[in-house]
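One protein chain is absent from this view; the other protein chains keep their places.
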Amino acid sequence: MAELLEVSGITKRFGGLVAVNDISFSVREKEILSVIGPNGAGKSTLFKLISSFLRPTSGEVRLKGERISGLAPHIAARKGVVRTFQETTIFKNMSVRDNVIIAHHLRSKAGLLGFFLGTGAARADEAAFGQSADDILALLGLSPLAGETARNLPHGHLRALGIAIGLATNPSILLLDEPFAGMNHEETMRMVEMVRRLRERGLTILLVEHDMPAVMKISDRLVVLNFGQKIAEGTPSEIQANEKVIEAYLGSEDEAIGL
Amino acid sequence: MEQVIANGLYLGAQYALIALGLTLIFALMNVLNFAHGQMYVLGGFITYTVYGQLGLPFVVALLASGVTLAVIGALMEKFLFRTVIRRSHREESTMLLAAATAFFFDAVILLIFGEKQRGVPKIVKGVFNDAGIIMPYDRMVVGVLAIVFIAAFVLYMQYSRVGRAMRALAQDRVAAQLMGVRVDRYSMIGFAMGAMLAGVVGGLLVTITGVNSGIGGPISIKAFLMVMIGGAGVVGGAIAGGFILGMMESVGLTVLREYGDVTYLVIFAALMVFLSIRPNGLMGKPWG
Partner (left out) sequence: MTRNRNMKIAAVVAFLTVVFIAVPTAISSSGRFDLYYTLTSVALLSIASAGVWLTFYIGRINIGQGAYALMGGYVSAILVMNHGWSFWPTLPVAGLFCAAASVLIGLPILRLRGVYFAMVTLVLTEVARLLALALPITNGAKGIVSIPLPGALTVFGVPLIPDFATLQNSRLAFYLLAATVMVICFVVMYRLVNSRIGKLCQSLQQNEELASSIGVNIAYLRVIAYAVSSFFGGVSGAIFAAISQSIYPSSFTVTDSVNFMLNCFLGGLGYVFGPMLGTLVLYFGWDLLFQTGQFQLLIYSGLMIVLMLVLPNGLLSLSEMTRKKG
């Protein structure tokens, strides 16, 4: 499989603190790769670096050979690297369907002026976005809630809406920020299913996660961080047998590796 | 030079006290209190009435200013801001409310106290003149009192139970609520304290600059400036902002005296440049 996203030697310092230290790995096309690690291992920093929400101190991220690190987030998104957010980052006061429609922004052929004047291209865009939004909502099981104002959604559906928004941008790679956080078993299983369905549609997925059982179930490969360093990389079974990983997780009390 | 610094410190102390009240209200409720300057004016007029007209001791007058404003602040929070915050879709709506209350106070002050400039007898006579510094004693007393009040406020916020609860509230409203902090109660206390501070400074300064009904707006703008420089919602920021503005004014008025209002133009322009580099001021919390 070809390599889609390449992280090479990426480092981020905050003042004197090294949050992410010289990490390299790559994501292959159509795989699900998870980045895991104990609390404070640098997962979210790495996540923000890859999605261009932070600039690296050194090192770089490449998508299909093209450097994307250090670009503005909206340009990274245009190139095809799109992130979702933890928790409830949605457009609260819009309907669920409008949330997804607006997220088609990158696909629009008409410019701002075109939309203002209501040109043919703009109207064609609008129609296409509506259609595509309905497809995405159906895929993620949100169709019955399409007309609901987003802030009224129950918690589990909020996360699905976040993914729907990401999906609408038509990304090459979708970055999921702790998609299972705070979910009970049933919700987690539903989310696992959802992520698998995305991959079946040909999407590459990188996720940062806490919930070990779910990650083990879903991932093709894993990258393990501890104290800002990469300590292991491999398939779920390799990782479960890796001594460094076990040590890292035993070292912190409230984590379970889910064996 | 020494004179400029002394003036700056004197101005800074009173400014910091004004900014503290504003920033406290902002930190607790995310309300930008447009009426802060009017509260200051009201405090000034109360001290004018009690000390200047009725002839009671200055301390009593200052106390009356503080207590009256605290009561007004508490009532404003309970009956106005709480309701609007609960019912409005957008938290900016409190700005309209704050602006309306500012107008309302302006009207009330104008009706009760008229539009004349009012002054009171000096609280201390004589002028200090040594080491290249000339400063009337009453200014020194007011400056020192302001610093004492600032210190008392900081200690109170740091060590008292109420202060700790308010700090928790300012940091994270939801978390504080979960921890069992009574949000409504402490919002009210905070609003009352912020208003009280404005009233006390008004009472202090009426002895020096006097007071008139038109200065509420300009005082509010100055208070906004200080809070912006230091960073909104942070006690240390308000104090720093107050002293910085005091110093800038003192220096500016000396250096740019012949150009008149240019001092403020320079201060404002500098502030805009500063804020575009440091969007949250010196130590402010990010907003929104």
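So that you can tell them apart, the chains are marked A and B in the order they are listed, and the count of residues begins at 1 in each.
Basically, a residue touches a chain if its C-beta (ideal position, glycine included) is under 8 Å from a C-beta of that chain, and two chains touch if they have at least 3 such contacts.
Bear in mind that the values here come from a model prediction, so they are computed numbers and not experimental data.
Considering the full assembly, B:Ile221 is the residue among B:Met135, B:Val162, B:Val183 or B:Ile221 that touches the omitted chain. The hidden chain makes contact, of the residues A:Val82, A:Leu158, A:Met191 or A:Val208, with A:Val82. Listed by residue number, the positions of subunit B touching the unshown chain are 26, 30, 32, 34, 80, 83-84, 87-90, 92-93, 95-97, 99-101, 103-104, 106-108, 110-111, 217, 221, 224-225, 227-228, 232, 259-262, 264-265, 268-269, 271-273, 275-276, 279-281, 284, 286-288.
The chain not shown here touches subunit A at positions 51, 53, 72-74, 77-78, 82-85, 89-94, 98, 101-103, 105-106, 108, 112, 115-116, 118, 122, 125-126, 165-166, 168-169.
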